[in-house]
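A single protein chain has been omitted; all remaining protein chains appear in their positions.
By letter and in written order, the chains are A and B; residue numbering begins at 1 in each of them.
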Amino acid sequence: MSLNPIDLLDYAGVAVFAASGALAASRKQLDIIGFLFLASVTAIGGGTFRDVILNLPVFWVGNSSYVLICAVVAVLVFFSAHRVESRWKLLLWLDAIGLAAFSVMGAAKGLAITGSPVVSVVTGVLTATFGGILRDLLAGEPSVLLRPEIYVTAALAGATLFTLGDLAGLPPLASGLAGFAAAFLVRGGALKFG
Amino acid sequence: MSLNPIDLLDYAGVAVFAASGALAASRKQLDIIGFLFLASVTAIGGGTFRDVILNLPVFWVGNSSYVLICAVVAVLVFFSAHRVESRWKLLLWLDAIGLAAFSVMGAAKGLAITGSPVVSVVTGVLTATFGGILRDLLAGEPSVLLRPEIYVTAALAGATLFTLGDLAGLPPLASGLAGFAAAFLVRGGALKFG
Partner (left out) sequence: MSLNPIDLLDYAGVAVFAASGALAASRKQLDIIGFLFLASVTAIGGGTFRDVILNLPVFWVGNSSYVLICAVVAVLVFFSAHRVESRWKLLLWLDAIGLAAFSVMGAAKGLAITGSPVVSVVTGVLTATFGGILRDLLAGEPSVLLRPEIYVTAALAGATLFTLGDLAGLPPLASGLAGFAAAFLVRGGALKFG
């Protein structure tokens, strides 16, 4: 199996979102099962939603690697999270990386299937935000839901830039990186200076 | 493109639900992105759920008009909502119109696909109530969730009357209007006299 850059972005997004879910479990002092559950829901929630909306086979149903990544990440975080000084801060930064990766992945899949830039932007935003919304809802964290603006703005920036880049004929790697950078700068900037 | 009455009902339902979502964003003093997000989720949430359950292509994926309607409505509300005396009251009345329109649309699609009156009623209720539930959940409004009875009763009345009218051989316009009127009277009556 050879990995192209977009696949790598996909696996990386799943891994960091899984870590953010596991950190939420750590903050709630759940046991290992709670870690596995929150890590998986956060990491595969957004992409599941995207695939269901696009009427595609759900990505992790056809490829067990994703679920296994969630399990490994959940176990690693379970045994190391107590050493992290601020789990909340780390959670937010991992969440920002995942958000950026998924805004591109969601837009890329939406564009590939429908060819519509509008749908591409919407699936990008939904894919990027859904996992984090689920995590906060299930873990009882208020953050994302109470301040949707920056979260959604970042996803919108990433999905829009990727879509525009692709329409402009850029290669997937370039438009993907541009989208990723845009989303991460918006979200990361708000974390650092907000 | 020529519009039949049922399509018009569909667009109208999307527009009023989008307005109700945008008003919820206004009440929470969100920025323009928050308006776009809440308007879209509220307006296309119910129909998305319906199409997923019926294993149909999701309606807005194949037709960008719906998302564009949400965007236009969100922007309009963003620049005018502060002039509205009671945004909460307006939100509830728009929600009642959307609920009535979607109870008929949901039932019509469910009946067309499955031929089963039971499924028709259930998809009518789910389509009509899901968007408003999402809006209130995401905006932290308690209304619909804490008093599901009248909300669901109105959707049930609309979906059931439409389904019965259709089974009785009425033309779609007649059974659609009957269902719309029934749902709106139940919900509007509760708003006015409840």
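The rule we apply is simple: a contact is a pair of C-beta atoms (placed from the backbone, for glycine too) under 8 Å apart; a residue touches a chain by one contact, two chains touch by 3 or more.
These numbers were taken from a predicted model, which means no experiment stands behind them.
Touching the chain that is not shown, out of B:Val72, B:Val118 or B:Leu167: B:Val118 (per the contact rule at the top). Of the options B:Ile53, B:Val84 or B:Leu191, the residue whose C-beta touches the omitted chain is B:Ile53.
Listed residues A:Ala12, A:Leu30 or A:Leu90: the one in touch with the omitted chain is A:Leu30. The chain not shown here touches chain B at positions 52-55, 114, 116, 118-119, 122, 125, 133, 145-146, 148-149, 152-153, 156.
Although one chain is not drawn, its touching partners on chain A can still be listed: residues 30-31, 33-34, 36-38, 40, 48, 52, 57-58, 60-62, 64, 67-68, 138, 140.
Simple rule for what comes next: only the chains that are shown with their structure count from here on.
Fitting chain A to chain B on CA positions gives a rotation angle of 120°, reported to the nearest 5. Taking the mean of the C-alpha atoms as each chain's centre, chain A and chain B sit 29 Å apart.
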